[in-house]
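In this view, the complex is presented without one of its protein chains, the others remaining in place.
So, subunit A:
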Amino acid sequence: MKFGNSILLSALMAATALGGIAHAQDGEKQYRFVMVSHIGSNDPNMGWLTKSMEEFEKKYPNVKTEYISTNNYSVQEHVRLLEQAISTQPDGIAVPIVSSDAFEGPLRKAIEAGIPVVAFNIPDGRPEGERIPYLTYVGGDEYLTGKKLGEYALEKAEAGEIPKPTHVVCASHDSAHQGLKARCAGMKDAMEKAGAKVDELFIGAEPATARNTLQSFLQANPDTNYIFTVAGWSSPWAWGVANEMKLDPDVDDKGVTVLTVDEGPVSIEGVRAGHVLATNSQGFWLQGYAPMEWLYWNKEFGYAPQSNILTGPVIINKDNADKWAELVRGVFGDKAYDEQNTW
């Protein structure tokens, strides 16, 4: 029910945001909000965030938004960027809580100094009362992403459309990322209930290394019949490896089944081509827009949401992939969309 409420609240916010209710007026107070992200320019999802922040600025000309991130990701580097951002005394900060321990110190100091903080994309996973006292969390639920995708696959397996899972490998490109671990944990909980074995495999982000690693795993574990890639861009690598090994990775009632994440062109086109069973949307556009909106409402009116605001997961499957493709094309543009379809 809480999940349902959160989705409802997200939808309401989206309607509010996209409907353009509020308008900036001359002489209004000027604000500067900073998003300190782990999603760098090496991640296509950065486009969703920066584009939605541009939309926000158009709607609120008295607010300047800044997006800062690092490509060579490390928690230390992220903390350094966060501390730099705090030292410029912005009017609000949006940040993913990639590491609760590492972010606790700087964020508590910022909050004590009167800078409102909204967590986005990754929440502080600790219990209420122990977590960093940010205004709210806006984003998907990484655990639910894995769990809902797993449950969706089990539904299809029950219907006989795909094989029943025996051994699932969760292929992750970043062994230290809490969010990716949570996706694997969600998939594990869903699949183990159905009696399948689940392994987490760190494949890295370099394509040749990742393929080599995954291939050795599949070779050594021939009972593996599900591959869950926790990044959309690695799904063609997984499919390619399984295909080369003649494991029949297309979506049918035999061979290997590939599942992935994200609403990027690679993931959606993988579903449309019948290579990937399903992917998900975690509402990336909203994750860029809604934190800015809440920071604004908080500064301007003192509003504070009383629960997390979940923007996903929404399952993207063959039934709704066409609609999602249209939406994503609208955001990315035809050229970028086609270029990024690596199938």
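Here is the rule we go by: contacts are C-beta pairs under 8 Å (C-beta built on N, C-alpha and C of every residue); 3 or more make two chains touch, one makes a residue touch a chain; residues count from 1.
The rule we apply is simple: contacts and distances are computed from a predicted model.
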| item | value |
| --- | --- |
| Omitted chain (choose from "F420-dependent methylene-tetrahydromethanopterin reductase", "Autoinducer 2 import system permease protein LsrC", "YeeE/YedE family protein" or "MrpA C-terminal/MbhD domain-containing protein") - UniProt protein name | "Autoinducer 2 import system permease protein LsrC" |
| Identified contact with the non-displayed chain, of A:66, A:101, A:155 or A:206 | A:206 |
| Chain not shown, touching residues in subunit A | 40-44, 46-47, 71-72, 175, 201-209, 211-213, 215-217, 219-220, 233, 236-237, 240, 245, 266, 336, 338-343 |
